[in-house]
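FYI, not all chains are in this one, though none of them got moved.
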Amino acid sequence: MRHLLDFQGWTKAQVENTLDTARVMAEVLERPVKKVPALQGFTVATVFFEPSTRTRISFELAARRMSADVVSFAAQASSLQKGESYKDTLLTLEAMGIDAYIIRADSAGVPHQATRWVKGVVVNGGDGRRAHPTQALLDAYTLLEALGTLEGRKIAIVGDILHSRVARSNVELLPLLGAEVWVAGPPTLLPQSLPGARLTPHLDEALAEADAVMVLRLQKERMEAGLIHLQDYIAHYQVTEARLKKAKPGAFLLHPGPMNRDIELEGTLADSERSLVNRQVRNGVAVRMAVLYHLLVGKGR
Amino acid sequence: MRHLLDFQGWTKAQVENTLDTARVMAEVLERPVKKVPALQGFTVATVFFEPSTRTRISFELAARRMSADVVSFAAQASSLQKGESYKDTLLTLEAMGIDAYIIRADSAGVPHQATRWVKGVVVNGGDGRRAHPTQALLDAYTLLEALGTLEGRKIAIVGDILHSRVARSNVELLPLLGAEVWVAGPPTLLPQSLPGARLTPHLDEALAEADAVMVLRLQKERMEAGLIHLQDYIAHYQVTEARLKKAKPGAFLLHPGPMNRDIELEGTLADSERSLVNRQVRNGVAVRMAVLYHLLVGKGR
C-alpha cells in the first residue's frame, strides 16, 4: 500500500503484517525510553479540517516516538477561512516538503483526493462518514490481544451505524480476519445495507453470544436532527451490565471515545474489567507508528 | 514527593533541594547551547483546561531543554466540548503513555484528583484559587537571589488575595524558608483567615519595612462582580513609588504577570531597578526544569 485510505483491496496478509509491526512498536512503548530513530528527518503533518485533539495527539506521539518532526495544520486557525481550498492547502504543505499527511475532514473523500495532489503518503485520519482506518486497525489489534483470534468470533457494533466511519471501517476490516460482524441501532440510524455486516434493529440479537461489543458515541446532532429521542435511545440501545448477559460470559467492551457515560453505555461498565477502552487508546499509538513506518520506510514503499 | 500539587507536608529541606537543582538548571540556561539530555525519551503533556500561554510556554521550554517530547492538550480545541470529563481526558492521555502532566484548571482540586487517575507524575500548573506551586517556587528562587536569605525577611503580597492561587501558594511556601508574609487588599478581596500570613486591609501596614512587595494582577471580573471599584482600588491599593517609601530602602517588586500597568502598580515601577519581574520569568524555566527533573528521574522517584 502507498497510502492508508480504507481497506478496499486489502488482504488478510497485509492486515496481519501491519499488526505484527504494531506489536513491535508496542514493545518500544513499554521501554523507559520510548523513542526510536526510525523516522528521523521525515516530516509528518497533521492536517485537520475537523477538530479532534485525541486523534491528533495519538498520531503526533506515534510520529515523535519514531523521531519524525511534526507540524500541525488546523483549518480553524488557517487560511481556509479565507476561502483557500483543500487542494491549495495541501499543495502548499507539499511544496514545504512534507513526507506524510494525516488528513481528517468532515467531508468524505478528501484523503482520496489528496493522493492526487501530493507526492507524500496520505493517512486517512477520519473522513466524513466514510472511513477511519487507523481506528479499525487499533480495534482489531485490541480484539486480537483480548480474544487471541478473530476467526469465528462474533463482534457487535452498537449505536449510530448510519453516520459512523468507525463502524464502516470495522465492517471492512474485521471480516478479513475471520470475524462475524453484527451492527445494531435504531432504524433511523441504520443504513439500508452494509456489505460485510449483518444488520438488526434489535440490540439483543446483535449481543447474543457476542465475544465483544463495540459501543459507538451518540452524537447530539442526531437528536437535534430529530432522528432519535434520547430517552428512547437509552431505553432500547444503551449497553448495560444487564443486557450484556446475552453476550458470551466475559464478553469485552470497546468504545472509540470520547464516551458519553450513561448515554450509549452504562457508566460503570466503562471502568469494569470488561472494558478495553484504555487498551484501545494505548494500542492506537503503536498501530499508528506501524502505519507510518510501513508507508514511509517499510514495505509500503 | 511524587507529584507537585501544593506545599502541604513539605519540609524546608525539600524546598531547598528543589531550589538547588533549579540553580544548576539556571546555569544550563546561560550556556550557548541550552539543552541537556536529562529527559530524553520522556513525554510531558501540558493539559490546560484554562488558557495561559505564558505558563504553557514556560513549562514547554523547561521540558524541551531537557530533551523531553511535549504534547499540548487545550480544552477549547478538544473533545471536552463534547462533554468528555476531566477524568476521561486524563485516562486517554495516560493510555497514550504520557510520563508527566502539567495540569491547569479553573476548578480547584483537578490536579489532586488526577493523581488518582494516572500513573504519571502530576504538576499543578494552577488550579482555581487553590494553588500555583511552581509560581511560588520561582518567586522564592527570585527572592533568595535578590535578598540572599528569606530568614526574618518581611514579604508583602498586595491585591486580590481572596481569589489568588499565587498568594495562597506563596503563603504556604515562604514561611517554610523563614519569611514573614503579610497580605493586604480591599476587605472584599481578603479571606477571613489565611494560615501562615498576617492579613490587613491597610496597604501601608503591609508595606512597612517590607523587604519585597509582590503585586497581584487585578482581574476585571472582580469589578464586574461589584467587589471593587477601579478608582477606589487605584486610590488605596495601587503600589506606587511614593507608597514604597514605607518599605525598606531598595525593597524589591515582584508580579506574577501579566501586569496591568497603572492599575495594580505604577507603570514605571515595572521597569525600574527594583523590579524582579523579568527575573521571575527567567527563573520560572529553571524552576520548572528542576521540578520535572526531580519528579521524573531524580530523588522524587
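As written, the chain order gives the labels A and B, with residue 1 at the start of each chain.
FYI, a residue touches a chain if its C-beta (ideal position, glycine included) is under 8 Å from a C-beta of that chain, and two chains touch if they have at least 3 such contacts.
All values derive from a computational prediction rather than experimental measurement.
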Original post:
If you can see 2 copies, how many does the complete assembly in this structure contain?
Top reply: 3
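FYI, only the chains that are shown with their structure count from here on.
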Original post:
Measuring from the mean C-alpha position of chain A to the mean C-alpha position of chain B, what distance in angstrom results?
Top reply: 40
Subject >> chain A - residues contacting chain B, complex >> reply: 29, 31-35, 51-54, 57-58, 60-61, 64-65, 74, 76, 220, 257-261, 277-282, 284-285
**OP:** Report the residues of chain B in contact with chain A in the complex, numbered from low to high.
**Re:** 40-41, 43, 69, 71, 73-74, 77-79, 82-85, 88-89, 91-97
